[in-house]
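With one protein chain held back, the other chains of the complex are shown just where they sit.
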């Protein structure tokens, strides 16, 4: 499996710092400090308690580094690795006090991000016969977008728009306020940056036909079922001009996704990847 | 319904700031800025798209306040309110550019926190015939613990330990490293702060009997099924000394929780409340 | 003149805070505090001391707001306004101590950003007969990118890539390391996000021909003179496929820019707009 | 050449962090991550593309350290070094992804600061026959004052007042508001800290004579031409009391500076050193 | 002497950073930079100039690490060590510029925290014949609570409530506003978290009797003299129910503390430990 490029440490470090701040309060781990001898050293194993895909390893590793540089952290299963129940994903080796103090924060990162990666991989598996891509949205957990998008990559998905500032996505209300689709798309053509990608959302096939002639880079087919998506793809295939990327979105779940993928669309974007992924269960064991 | 005391604004503000920073990048909402006229004013309605319990309203309100103080934000359903599908939960009224620019971040807070509150309320409903409490754990989303614990309160649950620094929770590995349960609990009695609450985790009934004589404030019965919990309660009821709070934890779900509650324990703590709550669906509508 | 959409306040506030921190040290304006009576009120006028285009007004206004909310700040010439020598661009009215304490920081923002806007407007004026756009680059002052890109907009230019994360720009060394142009562009097609804009840099006409068939969104013609650019435009015009945006860059100055613009390219990007704009002179006068 | 004392790392680190934050967005360098193999190692050379004086090297070095500690950064020309076109100023050696990801931010620091140093050195060269000093002002780029003042030192200049809190500079409006020059200077004598340096600005020779008797440490001769400065120097030379430092300011440029220096004044302070220095061109080459 | 568990570095680092920021301004140590040769290396000794107990060593060590990692810092007397006049408590060895630049900040931390530890140890010594504990309060220096509580531990005292969020302390005004003591304590029993420790403050013996039946974990006997405390202890000893911890507070000083301790109470909490401890004198010597 190709290794996932890591995020820059400057992006992750403030996330880890906040997590430690909220868990350490004004004094850190009372229990470990009172009961664990200063000299006690040990090796603990982080193990998957279910099958899935790992993500969040950078944050877990940085958590230990910020709590105690004397802890040796060995990654066994990096971001994007498929694991089965019982697999060792990382080993921490060092002063026991530090091993225990940092455990919850490290596991919270790993559990959440591996949950996102695992859910993504389930969607990806459902559509593997098709050329379609599974993509995240901006429906991410506040403050953790970078890690969650990385987790989507780990699961085999794609990241979508970086931020409100990185691309243009035109929706119904933008069009209405701009004075109609023609006026809106002319304004965009005139004012948008040449490095900005432009996407337009349509709810009906009529709208689709209307926007095609403005050659947006992406057309977002919102809340359409498979039958309607098939018609949309046919319209675009028939259109004699530059082919936009076709993205479907809305009401997608693990049951419906394969059907949508079969319609010939290019991308299916799914908020649930990041906003509703259940935790992936990882434990810390002595052996 | 009694109003939930708000969190101090200084706790929420940095969370909102980070969420805006990651969504605004270096320039904010390109699309709204290009297409929405500066003077356009409107009123938009946040509506529940399913039934549940609301939380995260303070963060949503602060999001709008930080994006544009000219937006008037009216709360219709504050934290802890039960809503049904279609209920208006808040109204935002002001410059349309600002209404749209802040929408995703505000909804991300509301969706996640109302998800936690709603899941909590489902657990609470399952055990309402019993005196038991449903409590969260430290398995919270990194950087959002304060809001998530508030959401648990909104759902009718309880918060549990503030941080590693706020109470003592003694687990297996602590006891092993401290040289046995006797030595561990004597050390705690001698060194722990008089304001620190002390909890001991036990995995077996034998351990339970052993720790009872040290009069810990709370005993955490880890991963026991209903039958075993019943025996644990009986042991404690028979014990002639101060009665500890009995907390059960591990492997709890919406199917099993009522059975556990019926055993007579005092508290059931559930990591899933905060780490695996699905998003609560809220939309922004023009009317 | 159409009003420029403002930047979100959360983007500007930390920039202003840092500027005030470095100018106030541990105590603020010693001189004003010792010599200006607490009750003294006045009205001061910020005036252009040369002709140009204004930018940075949001930061100047926020500077005063953060120093003293009792100061009334009236914008006379907002971002993007053309001014002539002597024009009043803003009025500050309130406690004199605060007027003086905040002056330098406010003028430093206005001077730098209006300098960028003015230089941009000079380039824009040189090419106004052509359809070409003048665009900034990532060669911005560390920590001030958002304001400087806004200043480029104020001067009639365009912003270009938001950050390294917002679009893909493939240069020589990327191609070499990826194993050649074919391999590089195939990798990009497979892995790049569907919302990512893709630009490829070419140094020669041979390279231009080679990359055309991969239909990149933008081709950056690096360091080509007008004659060569004309040939490049001709090659692209002759090419039977989707037309990329043609961007020229490198060695552009106020003397050469019109000649380059006349070649038919779409965009000229210029690092000097942000990295070498001289300060725009603004004074603070009593009347 | 004597080495310039470095700035404390705690001053530079937040500047570098902000620059990286704005360039990395939520994910870092998309292009390098997609195209450059994880294992690729290389050595790149930062080279001066023009003659001048280097500054900003600490920030450049810290940029690489924060992006990837595996990159080896070798300084060839530290702050204050004179370089000619083609000189290697630093070498970066390590993972190519990191070399490319950090390049722009590192060069932005070096380009801006070496620009300040180079312009300063040009002023210093013009006055080298005289005892006069070239000094910066508080007209620095918001958020970068520490680095820009360091760059002025690198160019052979002097730093001037640290902040509004570090010294007293009395200007026209202070005197007016304090009730006249006598009252103002008596107030200062009574209230100013014994560690505070005191400077008074004068616009005319009459004012100069008036303030001399209050023995300010520095007199700032504002906007005077060479003829007038000569008279000012003569007045001070004739005065029978402690000699203040004489500083000239206003309307200084590379053409006029030598003439001003010849008048016998002690210091010439120039805002343009920091607010209008053009970028110094540095490239990153493979050999 | 058992070693005191260190605070997590993430708690201390921001405190040290702020202290360095306020002492370094925009450029650091002017004097050392001008006078101390870059190559000068030396070893300096921090010595106690009086007898007492050391605390704050972690902050001092981190101060040097943040100023210059080349400085070797050797702890001779860690937190909690008793020292006599002349004892070497730490050695710093490295570039002299760095040794001097960081000295004041490091000594400010050590002086303040050792002052707290020493004062605490004096109270502890006064009561050593009794089982009573000496505890701090929330009357700590703003921004330094974590270090000051650690210093109290170093002096042999106890920390008390972590924060307003970590335990419940019910005072007069709470009771009045809640509608009387019965209503207040019933509300607490119903709503307070099972992990929250509950303390009630009483001013009179009548109040003491009233609250006993609600079995609070701690009763704070406010502003009672020894005679009254003795009566309070007798009342509690006679009471047939779970024994609360008895804490005395108010008007305690080094003269009165032994008398209070003799009454049989469990804890004496003293604001002066943290808000009025005089500095502990530490010097930096060459040998």
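What to note about this one:
Going in written order, the chains are labelled A, B, C, D and E, and every chain counts its residues from 1.
Operating definition for what follows: contacts are C-beta pairs under 8 Å (C-beta built on N, C-alpha and C of every residue); 3 or more make two chains touch, one makes a residue touch a chain.
Just so it is clear, the model here is predicted, and its values are computed rather than measured.
Note on the chain not shown: across the whole complex it touches A, B, C, D, E. The chain not shown here is touched by just one of E:40, E:88, E:125 or E:205, and that residue is E:40.
Considering the full assembly, E:168 is the residue among E:168, E:202 or E:268 that touches the omitted chain.
The chain not shown here is touched by just one of E:15, E:48 or E:89, and that residue is E:15. Listed for chain A, the residues touching the missing chain in the whole complex are 22, 25-26. Remark: the residues of chain D touching the chain excluded from display are 133, 135, 158-163, 165-167, 193-197, 199, 217-218, 242, 245, 247, 266-267. Counting the whole complex, the residues of chain B in touch with the unshown chain are 3, 5, 7-11, 145-146, 149-150, 159, 162-163, 166.
Convention: only the chains that are shown with their structure count from here on.
Taking each chain's centre as the mean of its CA atoms, C is the chain most distant from chain E.
The mean-CA centres of chain D and chain E are about 44 angstrom from one another, to the nearest whole unit. The residues of chain E that reach two or more other chains are 25-26, 159, 162-163, 166, listed in rising order. Under the stated contact rule, the graph of chain-to-chain touches is complete, every pair of chains being in contact.
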